[in-house]
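Structure first, commentary second.
Missing here: one protein chain of the complex. Every other protein chain is in place.
Order of writing sets the labels: A and B. Residues in every chain begin at 1.
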Amino acid sequence: MITQLLIILGAALILVGFWGVLTRKHIVKIIISFSILDTGIHLIMVGIGYIKDGSAPIIDQEMPVSRLAGNVVDPIPSALVLTAIVIGVAVTALMLSYAVQLYTFYKTVSIEQIKELKW
Amino acid sequence: MVSPLYILGIGLGIAFLLPLFEKLGKKIPRIITLITLMVFTLIAVSWVVMISGAVDKFPVIFNTIGFKAPFAISLQVGLIEALVLVMINTAALLSGLFLSLRKDSHWEGKQIVLFLTLVIGVNGLVLTRDLFNLFVFLEIVSISMYALIASNDEKHAYEAGFKYLIAGSIASAFYLIGVIYLYRFTGTLFIDQIVAMDLAALQATHPGLVFAIALIMLGLLIELKPFPSNGWAIDAYEASDPAVSAMISAVGASGVVFAFYKISSLFPPEMAEIVVASGAVTFVFSQLVGLRQKRVRRMLGYSSVGQIGIIVMIIGLQRILKIDDAQMIMSSAIILLGNHIFSKAGLFWLSDIFDQEQLRRVRRRPLMIVLFGVFLGSLAGLPPFPAFWAKWRMITVLAESDKLFLIIIILLGSLFEAGYLFRWFTTLLRDESDPGDIHEEQIPEDIPVSSSQTGVVSSTRALAALAENAGSVVEELPVLSVEDPTAAEKRNPVVLAVVAISSVIVIAAGVLLGAEFLRASNELLLLIPVAVLTAGILFDLLHLPHRIHLILAMAGISFYSYRILMGLDGIYLVFGILFLTGSLIQMISLYVKKSLHFGLIPMITALILSLGNLLISTTRLGFFFSWEMMTVLSSLLILRGRKASGAGLRYLLFSLGGAYSMLIGLMLYPDFSLLLQGVRDVSTPPVLAVFLISIGAMVKMGSLGLHIWLPGAYAEAENEISSLLSSVVSKAGLFLLFVTSSLYLIPLLPSGNIPVSVLLGWIGAFTALAGAFFALFQEDIKYTLAYSSMGQVGYMLLAFSLMTHLGWVTSLYMAVTHLLFKALLFLAVAGVLYRTKTRMMYQMGGLIKRMPISFITVLLSIIALSGVPPLTGFGGKWLLYTALIEKGWYLQAGVAMFASAIAFLYLFRLIHVIFLGQLKDEHRAMKEAPIGFLIPQVVGMIVIMLFSMYPSLLIGPLQRAVTPFFSESIIWEGYTVFSTLGYWNGNAVMYVTIGVFIFPLAWLLLMQRKHTRMVEQFNIVFAAERPDRPETTHFGYNFFAHYRRALGMYLTPWATRWWTGVVTLTDSLGGTMRRIYTGNGQTYAFQIILYGTVLLLLLRGGF
Partner (left out) sequence: MIKRIIIIITLIGLSFVLLPLFLNMEDAERLSELSQTYVTEGAEELGTANLVTAVVVSYRGLDTLGEVAVLFAATAGVTLLLGTKKKGGSVTDLLEERRGGSELLNTGAALLFPVLLLFGAYIFVHGHLTPGGGFQGGVVIASAFVLLLFIESDREFSHSVLHSLEALSGAAYVLIGLIGLWFAAGFLDPRFLPSGEIGRLLSAGAIPLIYSLIGIKVGSELIGVVDSLRRRS
């Protein structure tokens, strides 16, 4: 149930992200759309790692080692999503730097006016 | 064995520390990075050495953390990984060297850091066996590339980088979604574990599995720039610093290619087919679009994309083919990858050097030409470079699996690529005075009488237009008349050395591969031309004196000929003597040249040896290799001509087209090897194969319809080369026909009983006719001779296709005699041109007094050529008509006879206009041609006289050579030859002719003696000439205008128009195609998503 919910939500965000990437003209909005897209993917990843009635895979008093199996969510997708988020941040930072440089050279933020290279 | 973790670990550690090292000194990071790259390379090399010692112990898996995969991420080193890493790391090292050594190098700070992370990322991509880890390394590579694109701080670089970022982010998104779902369905990320699973069964429980794999595939495929969603990548190639483009193309793309190969083991067959289609489409369309490209680096971008496309195609194929074939074809992919890495990087570097030095012309920079040629040749897949062998292997595998369509795609794309790459080459190489296209002298419809056109010959206007046209071919390299004087200061030999290393790698790899391929059939000897060429070029670079070099070369050829000819017999021996002895005699004329002519002797030598190799090759590969070598070398030799760039390019493309056509034929007909070995009862070939092989031969012979390369090539090449090409090299086509003669006996139509040879016969007859007609209307003496050669070879084709004993003897007889008199003519004319410095016949006249020996040569050869008694040509014509009539080909005989009559007209004009008439004022002090030209002429004349007097000397051996194929049809009685229709006695004909000639002459001299009166030249010759256009009143100008008027539309150059149409159509197709590259990053994003959607939909259709 939760997996399905998260995946539907994630898929919706991915679509919104693609829509933004394909229709927004402002390059910063495009960058934001990519962030939305990324978030959607991360949601799906988290959703896929969910195990029915699972809690965080961390050992403490309530969750001794013996109880772990069957009661915690899958740690692998959590680990992957962590990496994916950091990579997303890195790409976003680079995109924003590009946006700054494009603005200084082209004096515009519209992607439609940044097309001197073609054919 | 060194753990690959050291590459990643130490590499990253050094990358992290680089900013600190910079504080120690500005140059320190550079040095440390270069050392690191060298260590990477050495580690990879050590793996290759170890693995080749013990192949069965590999691949080795290296685990991290101390847990086995799948519990921890693992790296794998096998032969293929090691090889790819050697190539990638070497290329990276060379890139690093280039970046540090080039003029005004700004390679410092973050650029070095990103360079290093890029290389580490690529190493990781190649090594890792974990799907998510692959993603992480992919991101390291991508991010480093995104940033490096901007490193030259140019407006366009930022634009391109941003587009690249958008595209890369979409690709990453696809990949990431795919990976997480694949984990969901399989419970692991370890590739080998997933491969080991029963994916088909898994698919039943998880319908999404195939789409998860498809998304992973798509993510990587997009990074590999499939057509048409690759505009962003091409922008990046164009806009970034060339050294960065080289890195992206050679290092970055290679890593992703390998990652794609790695995940390809997950592809179900349907997906593999889609990948094949995607790669093939990318290859052929990128090259098509590249045709229209004028900006050099963008052109290289299209080429890169295309090259990667073909590798993608192979990766798809190896999933479909049988396991053995898959391995074979994969090895060709690795070779192609290496070929691409080093030659593409080399070209990007060279383009940077051209920019740095503001070079518009490289004609006077021999080393640069060599490097440039090596890289272009290897990219275009010419022998002996690695790509040639790879494509051969690939095409062989495809032919065995009946994938003819893919073969055609590959060859078509290769032809396009050769087209634009060598157009770049010829543009850079051409002389200042070279308009860059074919510029046949045109005769105006009628001689203009109005005086308004003072000083403007209409053909010069045409020339100017052509020059303008050619100038626009490569915009970045506008036509400049002089080299920039400061260019010399900008030269940087050190950086050129780096580029040279890359080319040495390419050459060495090509030769080693060649040895590997040819060893199987014991044909290692075929590599001699390559060795000779390399050594010769080195000699030239070291300035070995021309004459010493020439003597060395001739001695070498003599030795080779001696060895080869000993082992030959039959028609092989005939052609052997034709090729080797014929060329050797003509080489004597090179002795006239005093100074060093870069590349001339090595290339001629290699060309002659390649011709010889045609005779001794015993397999399809060996034959095709020698054939291509011959093609490439002749076009390079043509390019040496001062105005030959257009002609050379045309020659190359036609010859390549012919060679590729032949290649497909060879692939359709594996028994070709048996034919070469002299076996005659072979299987019946498919008609298509016969056509394709014969097209290959006819292109080389310049048969009608395929001849349009011929006039320009023969005319614009240097005189010695023209002579060699027309008298010797064109016979290679004839040789191919003779070797494959049994093919042409099959019926033309499936149901009919007319053999293919009838068609060839007609083509030959009309080639003879057309050649004669074209020759008739030329002002340029070399064009006249060129068309004349075309016609003469047409006779040989006609005689050959009779497929009778007499026909074949005739064909060979004409081949030998044509060699003699055409070589004589070209050499004599070469002497004339050497002295007069013009090629226009109307600018000559009366040279008989100045150059008597040349006159006699020309006289003798045109008598021989025209087929009037008493010289050899008469014998040839007599044999031809006899053979034709014997066979019942009356119509063809009529055409041939008509053609001979026309030939007589242009020959008459030749001697009349040049040697008779009035001597021009400026030629008054002229001397006879140099001795080097005269020696071969005298030798040739003696031989002609000998054969004329004693035809049996020539016909006897030819007859014996042909006898194994047909029963005898001619009988000898002393020196008299009897056929079914009559007899010919060389002696008698000679005496009768001399008698017929001498008596009237004596009579005339006797009667006219009293009335002879000497006239001052100036009394008449300039009487009616207009000073502004003297040629229009020269009697030799437009000599046959009346015939031209009478013939009207029959002279329309239909073939030229047809081929121009083909070129224009292809060109505009490419022009239309490239409109999809709008330049808008958002459109590119849409194209990517659309591309992905379409691919996924196709896949869904497959399920």
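The rule we apply is simple: a residue touches a chain if its C-beta (ideal position, glycine included) is under 8 Å from a C-beta of that chain, and two chains touch if they have at least 3 such contacts.
Computed from a prediction, not measured in an experiment: that's the story for all the values here.
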item: Displayed partners of the chain not shown (whole complex); value: A, B
item: Selected residue (touches chain absent from view) among B:77, B:94, B:126 or B:143; value: B:143
item: Positions on chain A where the hidden chain makes contact; value: 1-4, 7-8, 11, 15, 18-19, 22-23, 47-48, 50-52, 56-60, 65, 68-70, 72, 74-76, 78-80, 82-83, 85-87, 89-91, 93-94, 96-98, 100-101, 103-105
item: Absent chain, residues of chain B that touch it; value: 3, 5, 8-10, 12-13, 15-20, 23, 63-67, 70-73, 109-111, 113-114, 117, 120-121, 124, 128, 130, 132-133, 136-137, 139-140, 143-144, 146-147, 150-151, 153-155, 158, 177, 181, 183-184, 187-188, 207-208, 211-212, 215, 1086, 1089-1090, 1092-1093, 1096-1097, 1099-1100
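Note that only the chains that are shown with their structure count from here on.
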item: Complex contact set, residues of chain A against chain B; value: 14, 17-18, 21-22, 25, 27, 30, 34, 37-38, 41, 44-45, 48, 76-77, 80, 83-84, 87, 90-91, 94-95, 98-99, 101-102, 105-106, 111-112, 114-119
item: Chain A-touching residues of chain B, taken from the complex the two chains share; value: 132, 136, 139, 143, 146-147, 150, 155-156, 158-162, 165-166, 169-170, 172-173, 176-177, 179-181, 183-184, 189, 231, 235, 238-239, 292-293, 1074-1075, 1077-1082, 1085-1086, 1089
